[in-house]
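What you see is the complex with one protein chain gone and the rest in place.
== chain A ==
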Amino acid sequence: MQSRKAPWLYLAPALVVLGGLLVYPVYQLGLISFFRYTQAQVSGGEPTTFEGFGNYAELLGDDRFWQVLLSTVVFAAACVASTLTVGCALAVLLTRVRALPRLVLMMAALGAWATPAVTGSTVWLLLFDPDFGPVNRVLGLGDHSWTYGRYSAFLLVLLEVVWCSFPFVMVTVYAGIRAVPGEVLEAAALDGASQWRIWRSVLAPMLRPILTVVTIQSVIWDFKVFTQIYVMTNGGGIAGQNLVLNVYAYQQAFASSQYSLGSAIGVVMLLILLAVTLGYLRLLRRQGEEL
């Protein structure tokens, strides 16, 4: 029954959509990054000129870019680490509790997960509002502003990001633990292994494929955080202190009309994430998994 054409027929709609709306724009993104493209070119007043690596040279020579790149990497790493820790810890907790607390926690987590990014950002801003927020009252911080300082603003965004992204990790890891056969764990427990030892030597290895998937997804999502930064720090913080690459690229393009510089930043992001993907694929292959 295996005809040659059938799979391509099934794939055709996906390939057409992806080709037109993903591959072609990526190609254009690369193209724009090699040209001089500002408001004058967009409105058609001036011809576009080929700049070669000019935009990239400008970018790499800009201290601002390196600073934003560094904060993006550190911020994303902190988000990923916190999300995974909270998600895994709660997944293990879920397996230890009775049905009712489990249901309640699951529902609360789904609520956080379901909250749209814009909504979540504004709600967290209100919670930490210097004048009307409950957090400062409870902590007795007076009218301390969380968005004023660079690190406290990043911390606030991090809390929101963890809040809305740990449920994915928790639910996935929980589903994974449930799929581990009970006999294996009972055997380990009978042999006198401690809970920590069971987690380290039995569960973690069996869950490794799942942990890899949630890690890589978290990296992809957290490296590209946009809405939270944009809304919570009002477009990148005071004097751009809370910019991450994604917001920086957007601001360069649409706020400063430096379309080619924005595109160059986009290309750099793409290359970094590509490197992460390739590392992920090599990891999968080493584990002997088939795609």
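Here, a residue touches a chain if its C-beta (ideal position, glycine included) is under 8 Å from a C-beta of that chain, and two chains touch if they have at least 3 such contacts; residues count from 1.
Note that contacts and distances are computed from a predicted model.
Within the choices "Aspartyl/glutamyl-tRNA(Asn/Gln) amidotransferase subunit B", "Sugar ABC transporter permease", "(2Fe-2S)-binding protein" or "Cytochrome P450", the name that UniProt assigns to the complex's undisplayed chain is "Sugar ABC transporter permease".
Considering the whole complex, the residue from A:L59, A:V157 or A:V171 that touches the absent chain is A:V171. By the touch criterion stated above, the residues of chain A touching the omitted chain are 1-2, 4, 6-8, 10-11, 13-14, 17-18, 20-22, 24-26, 28-29, 32, 90, 93-98, 101-102, 104-120, 122-127, 129, 131-134, 137, 163, 168, 171-172, 174-179, 181-182, 185-186, 189, 209-210, 213-214, 220, 224, 226-227, 231, 234, 245-247, 249-250, 253-254, 259, 262-263, 265-267, 269-270, 273-274, 276-277, 280-281, 291.
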